[in-house]
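And then chain A:
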Amino acid sequence: QDGSGRTYVYASQLQGHPYLLDSLLGMDYAQKQFGVTVERIGPQGWDPVAGAEAVEQAIARKPAGIITTLWEPGAVPGIRRAMEQGIPVVVIEAVTPDDGGALTFIGLDNYAAGVDTAKELIERGGKSGSYVASGNWGASNTDAKFKGLTEYLEANSDWKLAGRIDDKATTSTAIDAAKTMFNTYPDINAVIGLDSSSGTGICLAAEELEKDIADLTVIVHDREDPVLECIQDGVIDASIVNKTALQAFMAVQMLEAYNDQKIGLANVPISADNKAAGVNPFPAQIYMGTEVIDGDNVDQFTRANLPKY
Partner candidate 1 sequence: MTQRLDDTPARKHKPLLAGNGFGSNILALALVTLAIFAFLALTRQNFATWQNLNSILFGVSIDFLAIVGFTYVMVMREIDLSVGSVFAFTGTLTGALLVGGWGFWPAAGVALLAAAAIGFVNGFLVVRFNINSLMLTIGSMLLVRGLSNVLANDLGGQTYPRAFRSLARTNLFDIRITIVVMIVLVLLAWGFQRRAALYRKMCFIGENVKSATVHGIQVGTIKILAFVASAMTAGVAGIFTASRITHADVRMGLGLEFVMVTAAIIGGASLYGGRGDLRGSALGLLLLALVLNGMIMYDIEPVFQQFVIGALLIATVAFDTVLNRRGQ
Partner candidate 2 sequence: MSVAGTLPHAQTSSVAAQPILSLSRVSKSYGAVQALREVGFDVARGEVHAILGENGAGKSTTLKIIHGEIEPDEGEIRLSGRVTSASDRAEGDIAMVHQELAVFANMSVAENIFVGRMPRRGGRIDFARMHRRAAELLELFGVQVDTREILGQLTPGQQQIVEILRAVESDASLLILDEPTSGLNNREAETLMALIKRLRESGHTILYVSHRLPEVLEIADDITVLRDGQFVETLRNEGLSEDDLIRRMVGRDLGPVAVSDLSSVAAAPVALAVKGMSLSGAFEDVTIDVRKGEIVGVFGLEGSGAEPFSQALFGIVPPTSGSLSLLGKPVRDVSPAGLMRRGLGYLNGNRKEAGLYMDRTIADNVSAPVLDRFSRLGLVDAGKVDELARTDIRRFAIRVPGPEGRPRELSGGNQQKVAISACLANAPEVIVLNEPTRGVDVGAKAELHDVVRNEAAAGKALLVFSSDLPELLRLVHRIVVMRSRRVAGEVGGADMTEAAVMALAAGNR
């Protein structure tokens, strides 16, 4: 607990989104471990403008560092401004091509996550069959995951895409879409859910249809509570999850390492003087890789069993 007492700001939109709850959990853990404070500002829901404002106004608080997200580029000017003023910025979870010169991106390689999904599908559902993909189409992460998934399946299997359904990242929409999907493609062999609401939608749709999809291979993403329940019930075979808590923890850790002269990440001898040489001592990206939740380990992931800080 004898930490630096530095203050960091987590400025981002979607502060209230369940998907990011373990991000927050990771931050709480980091606060405890490093004895730092992480202030959280930004809108509850999806609001790019307010998200961008949050980053820019975070700078005014003169924090030791800023952690943010880039689902869309609104915050890029803010990040650029912060870096210009020597406030280190770390992007987590999602990043745009131009990251405004942030020190690093810590999070998921969505393309790779898609590939992992494909591997999981092949391992659990065999090398061939037809499948449907549910996602929040148009959203970058869905698109990238889908790319990884399809390209890997193309190259390594005979899985055929029967169709796509749009869940608009809204549970009730996801349920209705998934029901239509089950009705439209009665004889598919697998369902893939790429968005955090997809899994809930697919599972609840099956429940509502009183359709036994145990023989279907259902691979989804993320760990909304309903999804975990569905894994416990054996409706969903597996969920591919990002190590969200870790990305948040590492964001704080990296910033501490950068600020704390005793650790001295800033001065790793890449050059005589990194600052002068304009060397960024951080790795460009830090990918979390994915974990697989299935019936065997699901209990370790349920919120109830997670520690609080």
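The rule is short, and it goes like this: a contact is a pair of C-beta atoms (placed from the backbone, for glycine too) under 8 Å apart; a residue touches a chain by one contact, two chains touch by 3 or more; residues count from 1.
Picked so that all candidates are chains of the complex that A comes from, given by their letters.
These numbers were taken from a predicted model, which means no experiment stands behind them.
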Here the complex member from 1 or 2 that touches chain A is candidate 1
Chain A residues within the candidate 1 interface of the complex = 16-18, 21, 44-46, 137-138, 163-166, 168-172, 175-177, 179-186, 197, 200, 204, 207-209, 224-226, 229, 303
